[in-house]
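Every protein chain of the complex appears in place save one, which is left out.
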Amino acid sequence: MATQHSRSAARIMLAPAVILLLGWMLVPLIMTLFFSFKKYLPLRGGDLGWVGFENYVRFVTSSSFWPSVLTTLVIVGGVLVITVVLGVLLAILLNQPMWGQGVVRILVIAPFFVMPTVSALVWKNMFMDPVNGLFAHLWKFFGATPVEWLTQVPMSSIIVIVSWQWLPFATLILLTAIQSLDGEQLEASEMDGAPPLARFAFIVLPHLGRAITVVVLIQTIFLLSIFAEIFVTTQGAFGTKTLTYLIYQRVLESQNVGLGSAGGVYAIILANIVAIFLMRMVGKNLDA
Amino acid sequence: MGQIQLNQVTKSFGNVQVIPPLDLTIEDGEFTVFVGPSGCGKSTLLRMIAGLEDLTSGQISIDGEDATDTPPAKRGLAMVFQSYALYPHMSVRKNIAFPMRMAKMDKAEQDRRIEAAASALNLTDYLDRRPGQLSGGQRQRVAIGRAIVREPSAFLFDEPLSNLDAALRVGMRLEISEMHERLKTTMIYVTHDQVEAMTMADKIVVLQAGVIEQVGSPLDLYNAPCNKFVAGFIGSPKMNFIEGAEAAAHGAHCIGCRPEHITVSTTEGLWQGTVGVAEHLGSDTYIHIHGVPGCDPMTVRASGEFTVKHGDRVYLTPDMNHLHKFDEAGLRVA
Partner (left out) sequence: MARSVTQRRKIINTAAAWAIGLLIFFPILWTILTSFKTEAQAIADPPIFLGFDWTLENYGVVMERSNYMRFLWNSVIIAGGSTLLGTIIAVPAAWSMAFVPSKRTKDILLWMLSTKMLPAVGVLYPIYLIFIKMGLLDTKIALVVVLMLINLPIIVWMLYTYFKEIPGEILEAARMDGASLREEVLYVLTPMAIPGIASTILLNVILAWNEAFWTLNLTAAKAARLTAFIASYSSPEGLFYAKLSAASTMAIAPILILGWFSQKQLVSGLTFGAVK
């Protein structure tokens, strides 16, 4: 349905979006690259000249770099495992015949719509507070000593909070995928004598493979740059400093823009590695 | 007026040429049908006439004026699409009014034309419904109504009946033919169904792989197909082609004989074979016969009362006046 006329109209209509995004991508990216080769301390002398790769080397060799990468990976990995495993189980449960399915769905999806700052704040104060938190009451009820969640087990605590936020997303996508499973396939496998566990392993799980991959990739993208939850709960203390938070501290707290920018470049590279896989997935889907 | 002329028109998608240089003239008031197997370029050709598709090279003129670069809206043509392409968010009345609204036509004139079209197409009771609430046949009528009110110089139909069930299709076929008799406007109709082509057309254009195989009246094509492709495409059931010794006896590489031009008998005939499947339609019986040299199976038409069963031996005699001869390239030999 393409004539020369409509093709040129299409180009004009596409232009604003492309130009805006191109600017949004290139301008800050080039500036970040630019700063990353400079010693730049806005509050302590400003631009102090080119330093080559010094920032990159300093960022990687600083004592907080590797721990922050590890922290990032542990949080991302932990949340992924929890949300995918629980998500699959929950999706299967929600797909069973029951009363009030719609209402349960609404209850389960709700945490996704809570803004990250609010959820972190609520968990931190109302559940994980060692004195007045609900968990503290629960522990005391069973005669145990209340745990100081965010100082004693900060990583697990943050993983729990973030998992709570993302479990709905995983569940909803997996549920959608399960619902698209052809019922006759399951009935055929049942006729073929497959017990429930085998049906799950050989029919349901492979069918979910694609959805699980999508969940993993999209969550990874979002989780790599997780910020508000740490900002609100621990401010990066007690070994919860992620790469994102480390860069944020370098740039805005210690105002070392050059060093922070080098960190930013690392973060961009990390995200791009994940993004390439996601693109492949989505790209394949475009042809279908 | 609605005379359409295609002059050395070609179309390529990338490096693939789907329509090699093509000339065609459609006279004013003529009902022309483009027919051919799917992928033969007939829809592309129609869309190029409509202006929905660019020409790679060549020229299209409408009523003698060059329309090659005229946008679709300015060509004065109306089109009925395969999917009807009704606007689902508008009532039937608004759908029919849409082209007039775009032309900023006087409101009273719009209403007059809508009423006229609706009564002609039996849509008066449905004017305030949405397309979603109509049956397939009614939707088809709305699409036609939308085309009529513009009083176009030509109507373009892109496989308009292929989404209807068989019974409705026969009815709509008649309605469109009657509409043509009444309006005397040029119509170009694309279909892959040779029955539609035969029953409706003044002029049939048979296309294959973007090339015009033959142009002519339905009976011209039936009686004197210019090659094996047209011979096989026009007529149902298909023409039988016989090769080998039998064809050589007639001085041809291949001879063709339509099922209705072969007499079948249980006692005597020129060729013999055994009955495979006999399809009883009531009025006629189509018999598929195996074992005829050079043509397996051969299909013949017998009267409805002719009863044979699987495995019976039958004798066949072709009507020599209706024998078609083709050379090695598949072209008709006089």
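Going by the order they are written in, the chains are A and B; count residues from 1 in each one.
Criterion: contacts are C-beta pairs under 8 Å (C-beta built on N, C-alpha and C of every residue); 3 or more make two chains touch, one makes a residue touch a chain.
Predicted model, so just to flag it, every value in this text is computed and none were measured.
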Can you tell me which of A:Asn55, A:Thr71, A:Ser157 or A:Thr244 touches the chain that was removed from the display? A:Thr244
Of A:Leu121, A:Met155 or A:Ala194, the one touching the omitted chain in the full complex: A:Leu121
Can you tell me which of B:Met102, B:Leu174, B:Leu219 or B:Met320 touches the chain that was removed from the display? B:Met102
Out of A:Val51, A:Val162 or A:Ala177, which touches the unshown chain? A:Ala177
Could you list which residues of subunit A touch the chain missing from the display? 1-2, 6-7, 9-11, 13-14, 16-18, 20-21, 24-25, 27-29, 31-32, 35, 90, 93-94, 96-101, 103-127, 132, 134, 137, 140-141, 164, 167-169, 172-173, 176-177, 180, 183, 187, 210-211, 214, 218, 221, 224-225, 227-228, 231-232, 244, 247-248, 251-252, 257, 260-261, 263-265, 267-268, 270-272, 274-275, 278-279, 281-283, 285-286
Touch list for subunit B against the chain that is not drawn: 50, 52, 71-74, 77-79, 81-83, 85-89, 98-99, 102-103, 146, 150
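Methods note: only the chains that are shown with their structure count from here on.
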Using the touch definition up top, name the residues of subunit B that touch subunit A in the complex. 47, 51-54, 71
Of all residues in subunit A, those that touch subunit B in their complex: 1-5
